[in-house]
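Shown here: the complex without one of its protein chains, the others still in place.
All chains are identified by letter, namely A, B, C, D, E and F, in their written order; residue positions are counted from 1 within each chain.
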Amino acid sequence: MSIFQITLIIAMVMLSICLLLTAIRFAIGPTLPDRVTAFDLFVANVIGIIVIYTELTHNEDFIDVAMILSLFGFLGSISFAFYIMRITK
Amino acid sequence: METLLPLMVGTLFAAGLYFILHRHLFKVILGLILFGLATNLFLFVIGGLTRGGSAIINEEQTVAVEPYADPVPQALLLTAIVIGFGIQAFSIVLIRRVYMTFKSNNLDELQKENEAQ
Amino acid sequence: MPSDLLLVLPLLIPLYGALLCLAFWQREQWMAVMAGLAQVAWLLCAFMLMRRVLALEVIATQVGNWPAPYGITLAADVFSAMMLTSAAIIGLAVYLFSLQGLDVTRRRFGYYPLMLLLQMGVAGVCLTGDLFNLYVWFEVLLICCFALLSLGGGKGQLEGAIKYVTINFLASGLLLSGVGITYSLFGSLNLAELALLVRQPEHPNLPLLSMASVFFLVGFGIKAAIFPLFFWLPASYHTPPVAISSFIAGLITKTGMYTLIRLFTLLFVSDQGFMLPLLAILSGFTMLIGVIGAAAQTDFKKILSFHIISQIGYMLMGLAIYTPLAIAGSIFFIIHNIFVKTNLFLISGVVAQRYRTFSLKKLGGVYLLQPVLSVLFLLTALSLAGTPPLSGFWGKLMLARAGLEAGNYTLVAVSLCVSLITLFSMTKIWNEVFWKPRPVAVKKDIAMAPINPLRLWQLYLPIVLLLAFILFTGLYARPLVRLSERAANGLLHIGTYTDTVLSNNRAK
Amino acid sequence: MLYAILFGLLMAAVAPLLHRLLGRWVAVPMVLAPLLLLGLYFSFMPEVLQGHAVVQRHTWVPELDINLQFRLDGLSLLFALLISFFGALVMFYASGYLEGDPLLGRFYLFLTLFMTSMLGLVTSDNIFGLFVFWELTSISSYLLIGYKQAEKEARVAAWQALLVTGLGGLALMAGLILLSVAGDSYTFSGLLERRPEVLEHPFYLPAVVLVLLGCFTKSAQFPFHFWLPNAMAAPTPVSAYLHSATMVKAGIYLLARLSPVLSGPDVWHVSLMTAGGITAVLGAVLALQHTDLKAILAYTTISALGLLVTMLGIGTDEAMKAMLVFLLAHALYKGTLFLVAGGIDHRTGTRDLNRLFSLGKHMRYSGTAATLAALSMAGVIPFLGFVGKELLYEASLENYLLLGICLVTGVAFVAVALIMGYRIFWHKGEEKTQVHPHAHFRLYFPPLVLAFGGLLLGLLVNSQALPLLQQGVRTITADPSLELKLSLWHGFTPVLGLSILTLLLGLALYLALPWLGQRAAVLQPLYRVGPDAAYHKLFELFLHGSKSFILWLQDGHLRSYVMYIMFFFCGLLLFILWRDTPGIDFNDRIYQLQEVRLYELVVLFLVISALVYLLGTRSRLTSIVVMGLIGYSSALFYILFGAPDVAATQFLIETLTVVIFVLLLHKLPAFIYLSHQFMKYKFIAISVVFGALMTYVMLLVQQQAIPSQLKEYYGKVSYLEAHGRNIVNVILVDFRGLDTLGEITVLAVAALGIFSLLRLNPEKGGKP
Amino acid sequence: MRTIIFATAIRYLTPLFLLFSVYILFRGHNHPGGGFIGGLIGSIAFVFHALAHGSDHTVNTYFRLKLYSQEGKQPEHASPQYMWDLVRANTWKRAEEVTPVNWRYYIVRVRPAYMMALGLFLASISGVPGLLQGKPYMTASWLELEIPIIGTLGTPTLFDAGVYLLVLGMVLKMVFTMSKE
Amino acid sequence: MEQSIDWVLVKEVISCFFILAGVVFMLIASIGLLRFPDFYIRMSAITKGSTLGLGLILLGMAIYFNQPGVLLKVLAIIGFTSITAPVAAHVIGRTAVQNRIPFWEKTDLEEFRAYLVKAHLEQHISHDKYLEEKAKKEKEMGDAAGDTV
Partner (left out) sequence: MKLLLLHIMLAAAVVYTYFQFPGARVPYTALSTTLLFAAVFLLFWLGSYFYRRSYFRKVPKLAYFIAFFLKELLVANLKIAYDIITPNYRLQPTVFALPLKASTDLEITLLANLIGLTPGTISLDVSDDRSTLYVHTLYLRHGDVEQLKLHIKNGFERRILELTA
């Protein structure tokens, strides 16, 4: 196993921890914007995982998905914000 | 993962069904979405899991080389996802319309009102 | 016309019809013209397909020109051609009815294209030779049903639609799972190839086939509305306007039944020792509960809706008995029922147009006021009840005979009792709606719609058309019986089907 | 003969049209039609009398062995003549009886339809052909009974008659199918040839039971007799024609037709005699308790039918002779009496016995007819009724029980005959009955003809009528050499003594009737437990039962329906898995677990905890976010296992779903959390079972999955022949493009549906 | 949601998204992507725009074409100069900038329903060339030449383009309908 | 001398460095999300942490793959995230303000107060008070407490 692969595995593990931490923030809230932010970070983590995975598998087709996600992942947060505005106005 | 994913999908199925059995329309919709998600994953998991290899032929090759994922379940899955999306969208609009018409999203009340008519 | 074209036209004609309708979006009259053209063309196409199938038994085309198990095959045998032709005929009839029988708003809001796409779905289901493609066409059909059932958004419609959507969504999920299981276990999606695979006694996965068949049984059973799975049907079918419910009620459950018959003769034949008795039990309960439900109703359309279920029981009965005569009986029954049920719904629509209600308690006196309609109803209703020599009788007779010959005495007894109760509910409608004078209290409350003779005749036209067909299949039952027997024969001897589908190599 | 049937059907079909065109003159063609048919059947007489059956075959549905195969032998011809002759008279009578009725056209339609089906019934040789006509008579009877549809009694009675005879019809169908299987033949003649096989076939007993059920309901045998008196709600011509002369005798006809095939075993004889005997006595007793003319006639008809069945049950040559002669006599006199009763009703407006006195003054011809018919009914020499009665006694001499039955019936008949022939016409009562002055030729001519027919046949019994009757008896007994000798005067035999005794007792009974009438009131409660009451009870019970059953089953709750479905699915799957016990290799599984990566585990854990969180959350928005989380996680799985296209689609769709939720749901009210209470556990249980089952199925299928040849093929040709490297996409647009076409159609429809759902509002435009 | 920052960002991002969606569409045959994903991306671009600016504004910006033509009959109607002006006026230049003649314009509304219909039409018609050659429906035909980025062109590409249009039209139809509620 | 440098190894090491740095930033952002006291601070911390982290990971990948196509994609992703992340942050932040999501008590709102007053958002400035009121509302409404922000 090369240094590079070890690095990747470490990266994956750390990103997984990130996911967990994000999930905890999501669960404890306490406000909706908090959750939405957690969701945002979740998306970023997912992009990270995809990128690392691309390197792990040496299959560059996966980056495309990351690209799509990076463009549109934030629509989720935007819509939630939009929603919150509309239900409270 | 071949062993664990089925567990997860089973959980998804169970949760989906449980929500569908709820009398709150919104939860029913959630249930439907979960159920659809579970079905898609079901299809994916039993179609065989291949780590890393996508069903895309490299620039250097003219035929696919192993290990590559079975593209058939993926294609079926894509079609199913899209169909599911159409139906989900329709269902969401439907409950919205139901709410606008009945001023309620409790299935029981809906039924009562309809019977009274 | 080459088979390649003949097999895709039933899909393309409604599709292009719908597209033309979309091109004339909101211009209702143009949409009607386009839809009418498409309906006529579809009917002609169905007839041509029927002719071809009668000559060649099975025809097939490999869509995309990929050899058989790799692409999608479209194939037609006698059974599918029969379904298609019936669908085309009632499609035209319902279309004609809708011209006067449906409000302008609904017609403007997509009624025509939705109907056409629904027909496309039906054609796809009937013609496809691929398991997953079957699922796709079912979804097409289903989403059209969703849209049509909720079109207009009346209260009852919406409430019914929720149930319809939810339960059918579950069914689709189970079906999809079933398709996945079948693919994983047998490595193919082509029905013909699968049929050959499941007939290899040494295939390692054969014991798991029964498990897969449960998914299909439940999935298509829901769509076909068989016994413990039918609950969505009476909850939703009576809710939309007649120009919608008549087509859906007439055709869609039968399409489910078509699929059940197709799959249980083609694929799931390895566990018949268990499956057939199970189907027999289900069929008995389906018949009984459907008819009991109908007896309990006091609403014209609700009675008809429940009767769909009981009739489905008959169709299932043939499959459960599984002899050539029985399956022929099922097929005969399916075709007969498509026409009769549609016609009954249409008649209920004409009645309701005039009296503005479907409630038996509020209706009455049609016998004196609209004698023609009364005759139309009576003949159709008796046909449903299986009074000889009308069409229902032949199906019933075939099934009863097959059942008795095969020793399914209980099932036959149940079917005959059910037939009596069917007669009961049909005459109940006749008594209440046609014979009984219109209640005085109602006369004050609800004014009758004025009669516009021209309009009335436009409404009658499709009914007369369908009735003519019903009478024809009854009084001169031979052609349909022969067709059914041929179809059943084709289903039970799959050699021709598999050979035609699988030997079709690529056109260079 | 097919053309006779077709002609009849045609006439029926055009009747309303003719009525519209010709007005009251519609009667002319309608009367001529049966006369024409009568002539036609007469033309077959010589051939039939020589002992040849006229056979005509027309294929109809040979695949099911149902053909329009007609066979005119003695029995059929007798019935056919009777039917068409009666038909003509009744048509004629009806034109008077229903004069000015706007629905006369429809009446003729139904009546002609009935006549035609009756003709078809008696001439059919194919058993299913017979069945077809059999059911048609039930239907036309239904329509005729309910002719006065505005009256509830008529509707109820019609319905009752239809359901009872319909029940019988279905039994008959089953019975006939069994017979055809047992005898491997679909014609009566064929069955007759294969009689030994039929008798020995295990289907014999069920077939007999079912056929008898059919015949008994049709011919109003106990306990199915109750519909017949109620059917008197029909206009009188109908009662005369259908419910005394012809339709009710269809059952008798069929029994007679099948008698040569099925008789022999005791079950046949005993059941016929039992049912017939009970019916005969019961009808006789009940007839005397009524004051409505038609009711009285109806009960005596039941009684007579009972006698006929009894005779068939006895099954000897004498009994058959008696049956046939009595059938003819009964048809003639009962038809007359019904028609007369109708005439009375027409002119006085009542049919109550106690309000009708000395009508003879005003209705001389009707009176004459009634008297003649009554004499025949009473069995007075030289009427045909006398001959019939003599034969009855003769046939039942062997058995005292049967003799008793005949005697009781005979006595009752005499009493009724006295009422009908004497009391209402010639007996002077205290008060005068109001009689409409205008005597109607069309109302008294037909009964006169019939009454004189009874007399004439009685007088000519040994010459003219004999050959046809003889052929009929030969048919029934299947004995072509049987000689039928009839004579008016046998000399002083015990039978004659019985006849005289009957007359005397009858007279006594008539005199005692007023006294008995008061005593009979005691019997009233019995009616409440009779079959009629039972029918109504059953009817109500069925209606209520079905209603509450359906309300229980179809309770309107979506969750119940889903529960049923899932119970069924899980139950079935569990059963199959239990039966086949396909095992999962868990060692292998555990070994595989070592390959699990941490990130996979984390994502999996996330999904499951998100689900748990979703179960508990009360906020709608939080639920949507959680759904998004789950969706993204599952998309991540798609990536991790090599499905980038699927993953991208899943991501995008998840995002869009959120947008849709946002656009639509913000107006929904606060999320009211509705607990399931105790039901919850049920739901949890079924959900868990379902999830577990799906997991099991997945594990199983995974283990057993076989490599697919599709994968290999696509991998090979995707680039070389389909010019695409992304195999999934190539499958979508090329290999399986049709799927995608269907899929985008779904999307288009979804958009259309959404558009119409949101925009189309019935309150704003258009009717619902 | 009338925030300048969001609205402006979206205004500049939308063309980028659209470009990206077309790119994804055409590369789908060889890489992840394709008509469906491309269509979703394209439609999401408009969804963003509608969220930020309101659906009416989106419709006005992207689904209304101003078609210019010159008023009255000009003598040089058939001349290349006129054609060139016409093309310029209708594409990248504003009408006023081209020539001083009076331009008249028509507003053409691009309805999502028509896009759907067109997409479905393209997808279904892409199978017809096969039929015309006497082969089964959807038999693919390919052009010989290979175009950069897009790759080889063939009827499956047309099919995918149909899918793209349909998905675009479908989502737009849905979203516009919903946001007008 | 030239042969002694293993360029592939160098490339990998550089790539590893970038990746690890990126991941660390991501992890720190996640921890920040958990640790920081109020919504605004959390958001502030993570939006950029994740953007930077992601950018570094991507650059590491680009170096590793060393292909123009990949580089382009990487640049595109970096570009996209750096455009979208702050926009999203802004939108959510603004929403939070509009919905009276409280600031940490130590936050200096001196210059912001005018804005809040103008938009009638001056209530619930205190974090604890906000939570208190939310709990109270939920208690009052019981199950009916809907989407409390």
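Please note the rule applied: a contact is a pair of C-beta atoms (placed from the backbone, for glycine too) under 8 Å apart; a residue touches a chain by one contact, two chains touch by 3 or more.
Remember, it's a predicted structure, so these values are computed and weren't measured experimentally.
Asks: For the chain left off this view, which of E:T3, E:N90 or E:S179 is in contact with it?
Replies: Considering the complete complex, E:T3 is the one touching the chain left out.
Asks: Take the complete complex as the reference. Which residues in subunit E touch the chain that isn't displayed?
Replies: The missing chain touches subunit E at positions 3-5, 7-9, 11-12, 19, 146, 148-149.
Asks: What does the interface between subunit F and the hidden chain look like in terms of residue numbers?
Replies: Subunit F touches the chain not shown through residues 24-25, 28-29, 31-32, 35-38, 40-41, 43-45, 47-49, 51-52, 62-63, 66-69, 71-72, 82-83, 85-87, 89-90, 93-94, 97, 103-104, 106-112, 114-115.
The rule is short, and it goes like this: only the chains that are shown with their structure count from here on.
Asks: Going by the stated contact rule, which chains contact subunit B and subunit C alike?
Replies: Chains touching both subunit B and subunit C: D, E.
Asks: Of the other chains, whose C-alpha centre is the longest way from the centre of subunit E?
Replies: Chain D.
Asks: So, what's the distance in Å between the C-alpha centres of subunit F and subunit D?
Replies: Computed from C-alpha means, the inter-chain centre distance equals 77 Å.
Asks: Quick one: subunit A and subunit B, Cα centre-to-centre, how many Å?
Replies: Distance between chain centres: 21 Å.
Asks: Roughly how far is subunit A from subunit F, centre to centre by C-alpha average, rounded to an integer in Å?
Replies: Each chain reduced to its C-alpha mean, subunit A and subunit F end up 11 Å apart.
Asks: At least two other chains touched by the same residue of subunit E: list those residues.
Replies: Residue numbers touching two or more other chains: 1, 6, 30-33, 36-37, 41, 44, 47, 51, 113, 116-117, 120, 124, 127, 138, 140, 170, 174, 178, 181.
Asks: Would you please write down the residue numbers of subunit A that are in contact with two or more other chains?
Replies: 15, 17, 32, 36, 59, 61-62, 64-65, 68, 71-73, 75, 78-82, 84-85, 87
Asks: For the complex, which residues does subunit C have touching subunit E?
Replies: Residue list for subunit C touching subunit E: 2, 4-5, 7-8, 12, 15-16, 19, 22-23, 25, 61-65, 507.
Asks: Using the touch definition from the top, list the residues of subunit A that touch subunit E in their complex.
Replies: On the subunit A side, the touching residues are 61-62, 64-65, 68, 71-72, 75, 78-79, 81-82, 85.
Asks: Which residues of subunit A touch subunit D once you look at their complex with the stated criterion?
Replies: Going by the criterion above, the answer is residues 12-13, 15-17, 19-20, 23, 26-27, 32, 35-36, 39, 42-43, 46, 49-50, 53, 59, 61-62, 64-65, 68-69, 72-73, 75-76, 79-80, 82-84, 86-87.
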